[in-house]
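So the structure is just underneath, and the comments pick up after that.
Every protein chain of the complex appears in place save one, which is left out.
Moving on, here comes chain A:
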């Protein structure tokens, strides 16, 4: 530190002092000037040091003229006037000498006073709030979570919001597609989420307009699929909107021409998607959904279309949901449904048609239940030996689906587990003492309801391993059937019918069907996205019907396997079901029905002999293989 500068502050030169004195009319001798210079320097320094406290207390970093003047004033020195401007003052040298001065412009007061452009006053001092939300680790949370209360929309966002809603709810299908796509991929719309959710909650007010409902549902889908959005508790709101579409007797369903069935199917698919992708955001969501579905199902006053919604909803939530809610409830429900179906009066025609719809939905659901249950059993049984391919296939279906993929079928309960609190007021069996019904018993009971339409094929364990894990992606069925489907759209609406498809051929080499419903369903869904008219459960059932693809080729089958199921005497039964029953979707060319009235097979363990089986048993006749398009030559029978 020895090489420190001698003085680190400015000094006023003696000449300046003398000049200033001269300007005041005083002649200074050298000695006096020297002394005075030192004193002036010191006093200036002192005043500067004193002024710094005013700066500190004003919580500024910049020393202002005002601060200096204050210090002078408190030292009983006259303040320096004329330098109060906020902006910096230019400090200039004079050309011919070492004279420096602060430029001091003259202001023409007359001009200023008469000027027309009166300067605007400063904007008013105001307080503005900005909130930083911290998470547990002290990080600022992403902006998407900022509640709408404190988030003010920027103009851009507002414009975006208007454009998007206008084009989605507007007439132009192309615009809508673009808008939906953007909604699905835009990363900057977090702040708008509450507004979109609010718009979607408007489903209740447009229940007469299927088209609008459909568009809103697509909006839900886009939001759900947007990877940048954190839905948070808005999931609940979205789910309630979707549930509305599934369960409520929409105004649109009064007119039988309206295809509200498809809407419900799509909504159910959406529900399952929301649940499987965002279900963890809201605790207890699964149970709430199940409860409300169950409530609707157990309410006989509700129209059949509501029941249909409940069934497809359960189906969409997975086979476990079906097992827990629909299956126990079936005996009670069956009586009602049968009454409807048995009434052949003309006035009942419409209701009866609805009843068939419900019937088909239930059938599809329970078929899958049986299939999945057997699958889970077989997987359990095979354990480490041959369990690989099947679960692999199940998993595989998820990646392969570009659109809305139905949930990966869980072989176990969804992660939440069925909590005991679920069954608060439901009419079904109490959740607490629910025990899984063994598969054979379940099959027997279901068979007592459905008879042969519960088309089932099974094989025993060892052969399971042989089935090749078919690596399918896009089952062409849906595509190929497409034209026909559209053509027959109207009739399909008019007369809902049930079909059951069965593959005649034992070998399914050419069949592009996958092992599992997922792929097909998803493919269908991706199309339905565009055409908004596909029924997920239908597709799933169809894919179920394609189960033969997995079937070991060596086993030949009867055309109508009439429940030749005998409970195996011992050991855990290992089944592989092939289900042929199916409900007609509009895409199938099939109002071709094949109905057979088969006497129910006496099954030893089944007590439910009481159920009569006058219902048409529907079997779908699938034609083999190579020419899949024409593979269906089921008989057409209007019910």
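We take it that a contact is a pair of C-beta atoms (placed from the backbone, for glycine too) under 8 Å apart; a residue touches a chain by one contact, two chains touch by 3 or more; residues count from 1.
The rule is simple: contacts and distances are computed from a predicted model.
Of "Trafficking protein particle complex subunit BET3", "Sister chromatid cohesion protein DCC1", "Myotubularin phosphatase domain-containing protein" or "Transcription initiation factor TFIID subunit 5", only "Transcription initiation factor TFIID subunit 5" is the UniProt protein name of the chain excluded from the display.
Within the whole complex, the absent chain has one touching residue among A:23, A:88, A:117 or A:132, and that is A:132. Across the entire complex, the residue among A:60, A:166 or A:188 in touch with the chain not shown is A:60. Seen across the whole complex, the unshown chain contacts chain A at 1-2, 4, 6-9, 38-39, 41-42, 45-46, 49, 53-54, 56-61, 66, 70, 74-76, 86, 122-134, 136-138, 140.
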